[in-house]
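Every protein chain of the complex appears in place save one, which is left out.
What follows is chain A.
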Amino acid sequence: MGVTASLPFAVLAALALARGRFPGKTLLDGLIHLPLVLPPVVTGYLLLIAFGRRGPAGQFLEACCGITFSFRWTGAALAAAVMGFPLMVRAIRLSIEAVDRRLEDAAETLGSSRIGAFFAVTLPLSLPGVLAGVVLGFAKALGEFGATITFVSNIPGETRTLPAEIYTLTQTPGGDAAAGRLVLVAIALSLGALIVSEILARRLSSRISG
């Protein structure tokens, strides 16, 4: 969920970083990558301050769109999105940079607008990278623990992520068997995601290069 919602933003940010030349680009670059290097708990705490019930962004969103993040699954999704964001942006940016810019020029001489040329040429050509970004983001979301638990706590059925559940079970007497099952689930999910992405990537790149 978090990955899906943040994908358009990730593409946009990747495009800005790959192509843009504007003041503050380095700052944006740093900001996007911050969750990658910050301790997850710190990120979660910052999210709590900003998007919590009394945080400025949280209040605004609740007032305008009725979206509440604190202690809800939406919050967990937001945390997952923020944590996965830098990974997605990196992968997408690299693949956008790998596309020959002159193809966009050609598209423009054929009647495309700049944005149209991006969507008709560059984006389809960088789909394998976008996909890789999504898988990375998904993996990160799946494993998200620190930021989530700090931001929206560990509420069963609402904000409990897979690692949080496993952690909880290992802290409970007699939970080892259940934890073991979940570990297997985690392995299966991760492996499945990897395989699916590999197949998709292969199909995509063979479609792209003919």
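The rule is short, and it goes like this: contacts are C-beta pairs under 8 Å (C-beta built on N, C-alpha and C of every residue); 3 or more make two chains touch, one makes a residue touch a chain; residues count from 1.
In this text, contacts and distances are computed from a predicted model.
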### Summary
Answering from "Succinate dehydrogenase cytochrome b subunit", "YdbS-like PH domain-containing protein", "Electron transfer flavoprotein subunit alpha/FixB family protein" or "Molybdenum import ATP-binding protein ModC": the UniProt protein name of the missing subunit is "Molybdenum import ATP-binding protein ModC"
### Query
Per the definition of touch given earlier, which of A:Leu103, A:Ile155, A:Ala186 or A:Ala201 contacts the omitted chain?
A:Leu103
### Message
Just to verify: which one of A:Pro124, A:Gly143 or A:Gly175 makes contact with the chain not shown?
### Response
A:Pro124
### Query
On chain A, what residues meet the omitted chain?
100, 102-103, 105-114, 116, 120-121, 124-125, 207-210
